[in-house]
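Here the complex is missing one protein chain, while the rest keep their positions.
So that you can tell them apart, the chains are marked A, B and C in the order they are listed, and the count of residues begins at 1 in each.
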């Protein structure tokens, strides 16, 4: 599964539409910027106070006052600008951000998201995640399908404290893409290369229906091939 | 009473303290800026979005985008700046303006102020007055003592719709200065030249006590003298 | 349909867009604006055309025709404290449901509003105003909609530009992206949906102030 994150980021980037304003969470979601399809121009907002985030600066050109919410150095593209935190969350909460991509610990049947605290674990804090899932027009959950212990992160009902209730719109994992509709609930739209419908059913707890036109081998072929090659080299 | 407004503005300016941030209402209050005592530096905020209002520009040098809330051309002194209306009222409501000077139709025993609408009259609107009387630390009412029909503007109880309840701190008229204290209510502190304690009592409906050290002939002597001279010239 | 309009008794009024609106077949508008313009110019023109049902404003004393329209029952005016109006628009743009203000407690501004007590102090609960359209004017703007205002013409243009589903800005000077200083943008293009060139000017301060304006606050 070494390539799972890349598979997810690459597939998630296919969700982008030209002209959209997006916010990318820390970690895996930030990688999505590396896979923006040709011909698609998106504007990246960072909740600590910048819009128009561009490529990372060249080594040695980092600037203390140009960073994202994960403290990684950034640049701004032409037309970008800076603002304060109250204004930033006016943008986010006010629905001016089209789409957000966030990792998660759990996501469930009702679109509930739990991504900020493990009961009994150390409190870090929700940061801007609660505002992002509430305010962004489309909330994409980008996550490995299963937790480290093998249990499904796509649960019937979240057991951890929620980040947002009824907010998840799309789930993108290294194995599948599910989209949630008002009346139908979660619909399985795509299955990644190397997985079958039965595989997805086996590792998914939340109820979903399978789209009539579900796409098999829809994405991840490159990574699956690379993985297979690696395994074969290793004699696995 | 041709000089009444000047008398009021001149006396009101004596209330200013060095370093204060003030907001001046349209009309008579704006005249106070002409009488700021030597050695006193105040910063003038205008609620339409400027701070550090300076002298009026020279004729011909007016700028469409530098005006006060009454649409009069302004300049800014060094250190002044511009801002939007939401920020302007954050300043005003948030108690960052030390003192405001406003005209009124009525002011009463409880410090109620009515200065924005006459029942049955045309609606113009309260503008920023309600926010100013609520937010400014000290609210100075600067007004002629009596209305045109001779009735006292310093009433037992306002009869017009209020601008603010329990907000007036100081009343400055061409005849007297009264200050309101939490437990004592209104206290007559000064009487202008040409008026006696009995004169003030006769034209004031709101209840007040007379300060032990009330000052008679406290202000307005110049204007009273000028008026007397004018009357004498006219043979009145 | 609700429209937020920037400007302050002429200063920074989006007259190009208002002129355009005058040519359109629209009606029943509810306008959120500090005022109705200056003298016979601005939103008052839409009122005189019968396009406006209601105006939520802090002061309409600078446009004498508004009083006439009210008296004749052609227009409803909801008088709102200036700071409350600015915050209503900002909150509408910020995704907030409303806010608690001490302004207007004990006055008719309370009427029809819920009062909430916090720490023994009463506040008026004011619902946010989210509009369908906003019209604003800026001194400089780029093709993405970043805006920079000039002087006291910034005023309600900033909160108005935040509060609507579709925001149109007229700009006196149009720049390409990257020409404006990223530290000095007053309104980010994220809030703005369309930019047009301003083709008429506004003129305020060289006129004598109206008596009505001078009398009231």
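One rule holds for everything that comes next: a contact is a pair of C-beta atoms (placed from the backbone, for glycine too) under 8 Å apart; a residue touches a chain by one contact, two chains touch by 3 or more.
All figures in this text were calculated on a predicted structure; none of them were measured in a lab.
Across the entire complex, contacts from the unshown chain go to A, B, C. Among A:46, A:173 or A:204, only A:46 touches the chain that is left out of the view. Residue A:162 is the one among A:107, A:162 or A:200 that touches the chain not shown. Contact with the chain that does not appear here is found for just one residue of A:42, A:129, A:192 or A:206, A:129. Residue positions on chain B in contact with the hidden chain: 21, 43, 45, 51-52, 76-83, 87, 89-97, 134-135, in rising order. Where chain A meets the missing chain, the touching residues are 25-27, 46-50, 62-74, 82-89, 92-93, 102-103, 112, 115-116, 122-131, 134-135, 161-166.
Although one chain is not displayed, chain C still touches it through residues 87, 91, 94-102, 116, 118-119, 121, 123, 125, 127-128, 148-151, 181, 183-184.
Note that in this section only the chains that are shown with their structure count from here on.
Ranked by C-beta contact pairs, the top pair of chains is B-C. Averaged C-alpha coordinates give centres for chain A and chain C that are 38 Å from one another.
Per-chain Cα centroids separate chain B from chain C by 28 Å. Residue positions of chain B with contacts to 2 or more other chains are absent. In chain C, the residues that touch at least two other chains are 90.
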